[in-house]
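Here it is, the structure, as structure tokens.
With one protein chain withheld, the remaining protein chains of the complex are depicted in position.
After this line comes chain A, so read on.
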Amino acid sequence: MRFKASIQNITTFTKLTASLNSLGPLAWVKLSDDQVCFTIIPEQGTQVWAALSIDTIFETYTVQSAANNVINLEVPLGPLNRALKSALNATSAQIRLTKKDSMPLLALTIVTTSSSNSYSAFPTGASNDGGLDAPFDDSFGGGNRETIITQEVPVRVLAPDTVAGLHEPQCREPDVHIILPPLLQLKSISDRFTKLALAGARSGPGSTASRTRLEMAANMHGCLKMSIKTDAMSISSVWTDLSNPELDPGQVAGGEIGISEHPSTRMKLLGSADGRSEEGWASVRIDGRDWGKVMSVGRLGGRVIACFCHEHALILYVYLPSDNGEDESVLTVRDLALAFLITPLNN
């Protein structure tokens, strides 16, 4: 069993692990010839299914195993994220699977060069960019310091049959799909809603209702509504002029006919673009805290499409920003990086 790769995009990898770590402490990582998958299935809360093409984070990647060159690992995300953070201004970073005292671990080998006069392990806002400060280096004891850092993250290797039963759940075709507004905006509002609801809940008698019921709804006319109701109040925010991406006949079962029969086509007939109509909303009630954790993925800066199955499911698909200059308006399955399956609350 061999796995070795150099990390090409440390920032993305770090942000990815940080986002995933908000949802659960452990991830199942599947390394195969063509992709790296991260799966988080917490006991309760949101499931994440992420599949990244190798070159999103790695280069010179080798994976070998007796099971079709697939390696399944259970990885603690906190330590992995911490380890990756120390590589943020590295000149090179390598990751490999190895063993020490018969314990498997992922070893990160990071080479950093810091000029003698900038003493900071992590890039700060005003980091000096080598060239400008070069003249001072020699006066301070001879040029750059090269440091090699090894970070060892303990992992568990999972047998193929342990993970054989893992499949991304299938869900019916969504009633509404919509591109979400910037997540930071969404997050700050939903966090505030949740706080208000909790403040209300605490005062109530026998306040054990730790769950805050956030109702998310969207229509096919570019509207998203987020609301929260308690005994004492009802607040909601509505976004308008968002976009509902067109479906690609090539991707929908049944092609053109499939689209004409698609639930979202029917939803288009209902509701209005000002968000005032009572009709045409597909809504799902979710836990406000769960939502807050999911919003953590915003740091990756991708575009997010929310798929609503009315009173049934809410799935967020995150498309990582691609740097190859493709037309951003077309999102293909290839760009899809993460899927968040948010557990709806019952009744």
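Points to keep in mind about this one:
Here is the rule we go by: a contact is a pair of C-beta atoms (placed from the backbone, for glycine too) under 8 Å apart; a residue touches a chain by one contact, two chains touch by 3 or more; residues count from 1.
The rule is simple: contacts and distances are computed from a predicted model.
The complex appears with one chain absent; UniProt names that chain "DNA repair protein rad9" among the candidates "Prefoldin subunit 4", "Vacuolar protein-sorting-associated protein 25", "26S proteasome complex subunit SEM1" or "DNA repair protein rad9".
Contact with the undisplayed chain is limited, among A:Lys4, A:Arg96 or A:Arg156, to A:Arg156. Per the touch definition above, the residue from A:Leu198, A:Leu247 or A:Leu345 contacting the chain not shown is A:Leu198. From the options A:Ser22, A:Ser53, A:Ser92 or A:Ser272, the residue with contact to the unseen chain in the full assembly is A:Ser22. When the whole complex is considered, the residue among A:Pro174, A:Gly298 or A:Pro344 that touches the unshown chain is A:Gly298. In the full complex, chain A contacts the hidden chain through residues 18-19, 22, 26, 74-76, 79, 82-83, 85-86, 88, 101, 103, 105, 114, 116, 119-125, 141-142, 145-156, 184, 187, 191-192, 194-196, 198-200, 202-203, 232, 289, 292-293, 295-296, 298-299.
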